[in-house]
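Since the structure comes first, as structure tokens, the remarks are kept for the end.
A single protein chain has been omitted from the complex, and every remaining protein chain is retained in its original position.
Chains: A, B and C, in written order; residue numbering restarts at 1 for each.
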Amino acid sequence: MLKVGVVGATGYAGEEVIKILLAHKSVSITELSAVIDKEESFSSIFPAFKGKLDIICKKPDPEAMAKNVDLVFLGLPHKVSMDVAPVFLKAGKLVIDLSADYRLDPDVYKIWYGAEHRDKTNLGQAVYGLPELYLEKIKKAKLLSNPGCYPTGIILGISPALKNGIVEFSRIISDSKSGVTGAGRKPDLALSFPEVNENLKAYKVNDHQHKPEINRILSDVAGHAIDIIFTPHLIPMNRGILSTIYLRLTKSLDTKAAVGIYRNFYKGKPFVRISDEGKLPQIRDVVGTNYCDIGLKVTGGDLIVVSCIDNLKKGAAGQAVQNMNIMCGFPETEGLL
Amino acid sequence: MLKVGVVGATGYAGEEVIKILLAHKSVSITELSAVIDKEESFSSIFPAFKGKLDIICKKPDPEAMAKNVDLVFLGLPHKVSMDVAPVFLKAGKLVIDLSADYRLDPDVYKIWYGAEHRDKTNLGQAVYGLPELYLEKIKKAKLLSNPGCYPTGIILGISPALKNGIVEFSRIISDSKSGVTGAGRKPDLALSFPEVNENLKAYKVNDHQHKPEINRILSDVAGHAIDIIFTPHLIPMNRGILSTIYLRLTKSLDTKAAVGIYRNFYKGKPFVRISDEGKLPQIRDVVGTNYCDIGLKVTGGDLIVVSCIDNLKKGAAGQAVQNMNIMCGFPETEGLL
Amino acid sequence: MLKVGVVGATGYAGEEVIKILLAHKSVSITELSAVIDKEESFSSIFPAFKGKLDIICKKPDPEAMAKNVDLVFLGLPHKVSMDVAPVFLKAGKLVIDLSADYRLDPDVYKIWYGAEHRDKTNLGQAVYGLPELYLEKIKKAKLLSNPGCYPTGIILGISPALKNGIVEFSRIISDSKSGVTGAGRKPDLALSFPEVNENLKAYKVNDHQHKPEINRILSDVAGHAIDIIFTPHLIPMNRGILSTIYLRLTKSLDTKAAVGIYRNFYKGKPFVRISDEGKLPQIRDVVGTNYCDIGLKVTGGDLIVVSCIDNLKKGAAGQAVQNMNIMCGFPETEGLL
Partner (left out) sequence: MLKVGVVGATGYAGEEVIKILLAHKSVSITELSAVIDKEESFSSIFPAFKGKLDIICKKPDPEAMAKNVDLVFLGLPHKVSMDVAPVFLKAGKLVIDLSADYRLDPDVYKIWYGAEHRDKTNLGQAVYGLPELYLEKIKKAKLLSNPGCYPTGIILGISPALKNGIVEFSRIISDSKSGVTGAGRKPDLALSFPEVNENLKAYKVNDHQHKPEINRILSDVAGHAIDIIFTPHLIPMNRGILSTIYLRLTKSLDTKAAVGIYRNFYKGKPFVRISDEGKLPQIRDVVGTNYCDIGLKVTGGDLIVVSCIDNLKKGAAGQAVQNMNIMCGFPETEGLL
């Protein structure tokens, strides 16, 4: 049994990682930590886990935790992970980081996250954990940088079209809609129920910190610099991201052909499902699952893509476990179906 | 006092018209009708109106109703209005129709609504009731065709840019998100709470019946044929439509200049508010009001417009009353502030 | 025009008071204050008020504000009001306090709010602002203590039965369900959207700070010490409190007779509506209104009462304005219909 620890166990992503791991055959959760007032059993903090996970959730002490784990998930805020990951790496442990700290070049990171990167050594070896694109690299990763929630759905929704050269590089638009857990578990007036419920807003229009991450990977896929237009929206629901993506076709193509191209691209990938022609996915098809469901429609000269994920599963914890499975040689879908 | 009737009084739009009229100084509601099992007081059907509106809601009988009203609001389904409006018009009454029956040319109507138009005579004289664009025509209208909910927010969000020639005619994209009352009050599994709540979906992608209406008016504004890309989405909230609109700039322009152009365009229009540079409207700013709030952001070569309305106010009943005010010479804002 | 100030203008109750006053004929809002980072126009803080209320919202300075108002609404947290009210009272201004600071005897206050009362002088003269019970006293009030949200609906739901001696004094149970705005506008993890949405909980079971307030007034009504059993619940909706009240009948009675007793009790009271026999109110009947709707059902030996209010209207701001109307000799319903 692989001994696994979770740092940031009380965040939405950390809790979700734990939920998934409890059903995983080859893993034992040996350590939990979080910034908490007093150390107590995880099931005291979250009664839903009563009888399922009663070990103590400790205050953060990476050095101590490193002695009792083979692999650690870091569910930490940005700018904190880069101080914690090196401790585990130095101790020879595998690290799966769910923050943005290892997703960007240091100069881009500084622009978008407002801080000098403090772990450039490890940054250079971090592997971007989108298994549908980087499977082989993930197999050998020691430090896995788990993708952001928006980037996961958007990159998976655009890559087949870019890779197959059927759409223009310019004016790629992703109009994305996210549930509220995407903002993390924290006291924040803007996330308060009456502020979000019966409301809807666009925010950080074309100025969201996930944009450089999306651009970086899409440019890698296209072999050409890509700069998308990206508008995130906050939706009054707990979970899920639906991205409506507008791509300009470079050649005449019908929906059926597009579906064929996408299915071919994701052949053998267990967590991407392409909707039949004439159908589109919706959030409830993917909530609670690790799937990214993608629907396509050719209309006029545009290919419109609808991409759906559960932001806490394929957009965070589920993908993190998928990456763990690949890194550790477990079946890719173990614990995730 | 103007004697007013409401046909379809139990629908969301009809009920909202009534709510507004109850606070209107120059109007008396004399007649209500709806397809109901038994005729009873309106406050028996909707207890919220107890002590406010206790007149009987009758079964439909346009001829009879026409004798006791000066003006009638038709809150009827598409394809029903065109059989009812002529009765009131023939009796010399003013008609404000909230359906789609008088918004399109008969041939386009047939394509999108699947029926031959049965009142082409009156159709030719119907005035499209978007007061910010067609004020003078509305003043003289006998048959007012009230705009659709999506078209109202989208047309108001795009017109200033088109009229001022700052954006391209092609590849105008409106990614629109609507609350559930937009679909009307009716038993429908797809609108059932558990099907909508914690869900989110795109529907009728670039194939929604409001598209030809939008195209018709925008083409009129631009003096050039416009064919937008329009994707509606269903959001788990009761009210509100937020449209995120992507326009390709034809000239270099910053956000401040765009704000100036929009404010100039809507100068003196009481129900359009343009957000300050750096701010964007959200749904809760407009819910319960007749405002259309519009925010702008220039980014790269695009002008991104965020347009918010309450679909039952500015998107239906509020705009209908605004039109009544103009048609009858009342102050445009009476009952609406 | 009465010059009115609102302290705590950015809270839910303060904002709602302002919304109501904007439609009030005899009132002019001259001063707003709140604990804010910088002083700016109220419509900059809440864009929904753009074009409706553009005066500056200032940082708190009661002495200065007192010079420019005739009456002030205090929408402050408990334990803050008792330091602010005396300033306005000393300056000879009318005060309507929406906090709990003037609702209880000082010794009871200390037990439930954990603080010594610091304004016992004025406390002795404060009038409890439930107009349906204390109209004459309110007319002469200088310091009006506005009732809590739960107490309003519960007291109105029980008083007629107690006063008419048809129910037992003991084992009165109120099982109450509240929307989230009842908890105030503040950053609080427990009020965060994903924590409240798709969830439901009882809290402070028979231990809520509104219990002594309810007991005090009901004891006054009954002329006998009353100690209710009171369980509040948090419901995933923005507004509204529905209390289901279980009362043991002391005599044989049918629902029709109970309806008669209640209607008689509230005869001439504009904001209490008793449902017809066989019908029960629901939250949407009262949301956005100042009504308390009450439904009754006799079953077995019990009288079950369902009482509905909008917690921000009749449960806070609406009732506060109703009290202002009475204190100032305006029509009781002005601004509230």
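Please note the rule applied: contacts are C-beta pairs under 8 Å (C-beta built on N, C-alpha and C of every residue); 3 or more make two chains touch, one makes a residue touch a chain.
Here the structure is a predicted model, which is why all the values come from computation and not from measurement.
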Residue of A:Gly51, A:Gly92 or A:Gly268 touching the missing chain in the full complex: A:Gly51
Touching the absent chain when the full complex is considered, from C:Lys177, C:His210 or C:Lys314: C:Lys177
Residue, one of A:Asn164, A:Thr250 or A:Thr289, that touches the chain absent here: A:Thr289
In chain A, positions touching the absent partner: 46-48, 50-52, 198, 273, 275, 279, 281, 284-286, 288-289, 293, 337
Chain C residues that touch the omitted chain in the full complex: 171, 173, 175, 177, 195, 197-203, 205-207, 227, 229, 231, 233, 235-240, 242, 244, 246, 248, 280, 282-284, 287, 297, 299-302, 304, 306
For chain B, the residues touching the chain missing from this view: 12, 179-181, 185-189, 191-198, 236-238
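Definition applied: only the chains that are shown with their structure count from here on.
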Distance from the mean Cα position of chain C to that of chain B, given in whole angstrom: 37
Sequence positions of chain B contacting 2 or more other chains: 198, 284
